[in-house]
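Missing here is one protein chain; the remaining ones are kept as they sit in the complex.
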Amino acid sequence: MRDVAIVSVAQTHHRRRVDELNEVELIQPVIHEALEGAGVTIRDIGFVCSGSSDYLAGQAFSFVMTLDAVGAWPPIQESHVEMDGAWALYEAWLKIQAGHADSALVYSYSKASPGDLPRVLSRQLDPYYYGPLWPDSVALAGLQAREMIDAGLIDEKEMAQIAHRNRTNAESNPFAQVKGSAPVDELLAQPFLSDPLRRHDAPPISDGGVAVVLAADDVARRWAERPAWIRGIDHRTDSHQFGSRDLTTSPSLALAAEKAGATGSFDVAELHAPFTHQERIATEALGLGADVDVNPSGGPLAANPMMAAGLLRLGEVANRIMAGTAGRGVATATSGHCLQQNLVAVLEGEK
Amino acid sequence: MATEDRTITPFPTGLWSQPQPSVPPLGADEPVQRIRVPASLRYRYNPGTATTRFLRGLQDKKIEGEACPSTGDVYVPPRGMSPTVGLPTTEQVEVGPNGTVSAFCVVHIGFGVNAPPTPFVSALILPDGGAVSLYGTILEIPIEQVRIGMRVEPVWVADDQLSTSFQNITHWRPIDEPDVAPELLKGHM
Partner (left out) sequence: MPDEATGELLEAPLVIEYPFNRTTGPVIGAFLTALRERRVLGITGADGRVICPPVEYDPVTSEPLTEMVEVGTEGTITSWSWVANVRDGQPLQQPHALALVRLDGADTSMLHVVDAPSPDAVCTGARVRIRWASEPEGLITDIAAFELTGES
């Protein structure tokens, strides 16, 4: 196995809507900054992979257009996943492991503001049994929260505390969209958004993007002073059928964590848990102790650009390792409703 | 390590078949084998900065591209980036209005509610000063006479119909200028 590391990360200032820019204009400065951060140009990169979804902005082949932001001439080796950029990173990692490249540029972005995101996300669903009902993504997450509340695994106060902690953490994150939180009792006094979820239990809708540079072995050591080495990475999925899953747990997250070697102690954990109750599921699945700093960036509750929020978690852990403020961290990314599909990565600085 | 076995094994039998389920007896009507599940999604689309400038130019009957900061190539319609270097384009450059047919085909089966009556010529037109071609239809000339290198001009809607839309140009028609040699069009489609 080759040693592969994240050597540079750049992200947008995430906002509710970025009306003045199209997706190409949105992601280009971020790609440029990530490459500059590694001290390289696109000519030095062996493989490019992006993660995005055309359905978000209703723009067919948007991922082809965003290659304009990369400067793909002469032609480059590139690929795309219609998924969160964390999976684009996984593909790039595989490419490097296979010896087909020594470095990669991975980026993902979302402009969900043109559409009605909770409705758009219903297009991910089984087209026979679920899709025709057009269920919105918040109500679906609510089903999972209800199962946890009914089982006594969480209550609305703990959910509000999770919201409060994440958004308070976001105050020190210059890129976060929702910074700061009202006190817990004020949060609980708010009306329901989709009973049992209140607005604070749900992530914001964000336009934004992130770009990451990967490099292997000595290339990584040349491009970053303190590379964030990917010591383990794995992804698994649970059944799509909500009614046959126990929604209070995420076996795919636990299995991905086990296969990625996510045991032992961590200084930091960035969890892609878009809803407050899901953070509890994630910390349980990973077996995280109370001493781990969870979502110091504010997590998806503070900024949730679809298709990018998972890659952002890997980026945020990598940033802290590269800055020397963390030695070992774990990041998760999720896909689908109710934590159906999950990726886990363990990142470490050189000892 | 032992020599790699590169034998390709055949697929297991029955891989692509699905066993028939045993089903309690149902009524005599034809069983359901297909469903129609239309999906409709509504968006509020923003074109972004560069395309907005382009559309505003069209409202004034101007075709404006943007120049690559490195090579000076003018891309139209502009997307805000030079695709060859990945850097923002900020300098607006008016191109055309005339152009040269760089490629075309004769469409016999139209699609979409706005397609012209068939057969019609669908073409790529390189505007004067531009590095890449625009899409358009060619009318006011017998189809057999359309050729690569032919010089054309855009036909605009009436002044009171102008808006921020590429549909301000209804079609392109030939102008009386000598053809451009096809070799000069290489790399500009």
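Order of writing sets the chain letters: A and B. Residues in each chain are counted from 1.
Keep in mind that, in the parts below, contacts are C-beta pairs under 8 Å (C-beta built on N, C-alpha and C of every residue); 3 or more make two chains touch, one makes a residue touch a chain.
Note that the structure is a prediction, hence the values are computed from the model and not measured.
In the complete assembly, the contact with the undisplayed chain comes from A:Leu197, out of A:Leu197, A:Leu286 or A:Leu343.
Considering the full assembly, B:Leu41 is the residue among B:Leu41, B:Cys105, B:Ile143 or B:Ile175 that touches the omitted chain. The residue from A:Arg119, A:Lys179, A:Arg226 or A:Lys259 that touches the chain not shown here is A:Arg119. Listed by residue number, the positions of chain A touching the unshown chain are 19-20, 58, 114, 116, 118-119, 127-130, 132-136, 138-147, 150, 192-197, 239, 241-244, 247. In the full complex, chain B touches the omitted chain through residues 18-24, 26-27, 29, 31-47, 52, 55-56, 163-165, 167.
Definition applied: only the chains that are shown with their structure count from here on.
With centres defined as mean CA coordinates, chain B is found 33 Å away from chain A.
If you check the complex, the residues on chain A that touch chain B are 19-25, 28, 31-32, 42, 55, 57-59, 65, 67-73, 114-116, 119-120, 123, 127-128, 131-132.
Contact residues of chain B toward chain A in the complex are 35, 37, 39, 41-51, 79-88.
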